[in-house]
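A single protein chain has been removed from this complex, and every other one stays in its place.
Note that the chains take the letters A and B in the order they are written out, and that residue 1 is the start of every chain.
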Amino acid sequence: MQSTSNSVSARRRFLQKLGLLGAASALSSYTLIEVSASTAQGASAVNRWGLLIDTAKCSAGCDACVTGCNEEHGIDATGRDDTRAQWIRKIDLQDNLTGRESSLPMMCQHCASAPCVDVCPTGASFKRDDGVVLVNKHTCIGCRYCVMACPYKARSFIHETISNQKSIAPRGKGTVESCTLCVHRIDANTGQQPACAEACSKDAHDAILFGDLNNPDSEISRSLKQHKAIEVRSDLGLNTGVRYTGL
Amino acid sequence: MTALSHQCLKPRGALYGLWIAALVIAAVAGLYCAYTMEHAGHHITGMTNRVVWGLPHVFAVSLIVAASGALNAASMASVFNVSIYKPYSRCSVALAISLLIGGVMVLVLDLGRPDRLIVAVTHFNFRSVFSWNVFLYTGFLLLCIVYLWFLCERRYQHQIKRIGLAALVWRIMLTTGTGCIFGFLVGRNSLDSALLAPMFIVLSLVTGTAALALCLLAIARSQQNPLPVATVRSLSTLMIWFVAALGYFAIVHHLTNLYVAEHAASERLVLGGSMAALFWIGFVTVGLAGPLLLLMKNLIADTDADYKTQKRRLQFASAAALIGGASLVYVIIIGSQVSAQRLFPGKTVLASSFGDVGNASYQPSLWEWGLGFGGVAVGLLIFQLLLRLFPFTADRQHS
Partner (left out) sequence: MNNYFRCFCAVLLLVFAGSLAAVDGPVIPHGKGDQCVADTDFMRRNHMDLIVHQRDETVIKGLRDEPFSLVECVACHAQTASDGVVLRVDAEGQFCQSCHAYAAVSIDCFSCHAAVPDSTDRTLGGNPAVGAPMAHSTVPLASQPPDLKLLAQLQFYVNALAENDHAKH
């Protein structure tokens, strides 16, 4: 009898503690929200960031965007071009029928239905609410499945130890990375263009236009309405955030 | 039917000692290679940002696929009541476990951050085929362990058929999952086909049976208890069917790719480019034609024809099938990455600052070979250990 009442009271104490714990966690998640809400707004589904690339303005010999990107993110040459990171690359094309030549930068296309996000086993490859596709390097295990899945060859695996990183671009051996659409600039919310677009404008090409695809009044949306822009590999139906005109 | 009695395998002799020593050395060397690769980074391997999955993946996939197929004998005995395979049930399940561990080890040690394995088993994205495979592999291991336990307990004899069926279904799922890792990659022309899933299943039947046949022959030798002629002939028949089916799937896969114009470039690479030698010699000649011819000869011969020759043919055919299977996996995995991804149909790439022109080259490094063979060695060591510790081999009384 004694032992029964003992166990009942023990159970009661346990339940009391459980209740306390529940209340505490409810309270703490409330403060959590409050702390977060008190600062910036962060990525929101109201926006969808994207690029419009006018290949007519892009010239074949120029790689200002590539240099600009590399400088911004501290991507140094390693002497081994096959293994170093390639966030953005320049491609020169020729039409098989007409012989017309064009040139363009190719980078992460920030797909709405990104294959890299689908295949990532840990969810490290993810899409922010504002459409930017990123790698969360804290949970990336370096399996490189996303590199296999990307139709645009836009992802790079870091093959060597990296030092002298920029504080805005943490990068390290054994993980995968790609164009972030200069997400640190987007979050700073100062209206700054991504590094590639900035570098392109500096060279007076203005071939890369950055903006909000969700905002019908943004320059990029108006441009998209006027010109016939294409998605690269539109057959895959990925709904890319980077579009090209003049191809 | 008399009850089978089983025993632990306790081979002795210099040759056996040498064999174990070689395996241990290979395993340690493999671990050292993995350590070096992780420490220095993958740039010391042949892998690049164009070919990100290299030789370790070929080894890992081959081992995992063979693991699922190694269960064949057990499935035949438990599910389909083919009594000739009853004595080999336990061996077959033990081999499946061992090969799977070896394969998964290679896969994990080739990760960019193997130290974050804990992340892989705590964070899941259920849209990812890789995530499914984490469950498929661990589930397979658990099922196999329970299967072995039931096989060893007389009081669970009536349950064996059930667990055997579960394992059979599970291993088909597992190989489908492994095939889908590649089959769901829309961005790569030579993959992107649901055919890869059934093809991997058939591949598993071929390589699994071949691996088991080689192991059974080795065990028989060390026990001085030769495999019955009926078993050799039955294994030969099975292999013929499996190899023929693999050939069929390969033909259909390549015919489809040949027919679709946009896949032409990647097909040219496999049938006539840098992958051609491995495809035609490694897979078609050694992997398909060789085993078919050898085993056909076995079946045409009289039952009481020279036993030794029949055994030798099975041995060679199995080894050839394993090499052929690995060649096929190599052609599928490496070949899909070597060919350039075509982004602009109707246009030719004149220049690119990062490899859109022409095919990539891939030369596996010593580290990758070391890691791959290390995985094989670890698998085989585990198999030997299991056979030593548990009564998994049948006694000679069975004839």
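Note that in this section a contact is a pair of C-beta atoms (placed from the backbone, for glycine too) under 8 Å apart; a residue touches a chain by one contact, two chains touch by 3 or more.
Being a predicted model, the structure only gives us computed values, none of them experimental.
Set against the missing chain, the residues A:184, A:205 or A:227 yield one that touches it, A:184. Checked against the full complex, the candidates A:43, A:60 or A:112 give a single residue touching the omitted chain, namely A:43.
Among A:82, A:130, A:160 or A:198, only A:130 touches the chain that is left out of the view. The missing chain lies against chain A, touching residues 24-25, 27-29, 31-32, 35-36, 38-40, 42-43, 126, 128-130, 134, 136-138, 162, 164-168, 170-173, 175, 183-184, 186-188.
We take it that only the chains that are shown with their structure count from here on.
By the touch criterion given at the top, residues 38, 40-43, 47-50, 52-53, 111-114, 116-117, 119-120, 123-125, 127-131, 134, 181, 184-188, 337, 341, 343-344, 346-356, 360 of chain B touch chain A in their complex.
Per the touch definition, chain A reaches chain B in the complex via residues 60, 63, 66, 78, 80-86, 89-97, 101, 106, 115, 117-124, 139-145, 147-153, 156-161, 173-176, 232-233, 236, 247.
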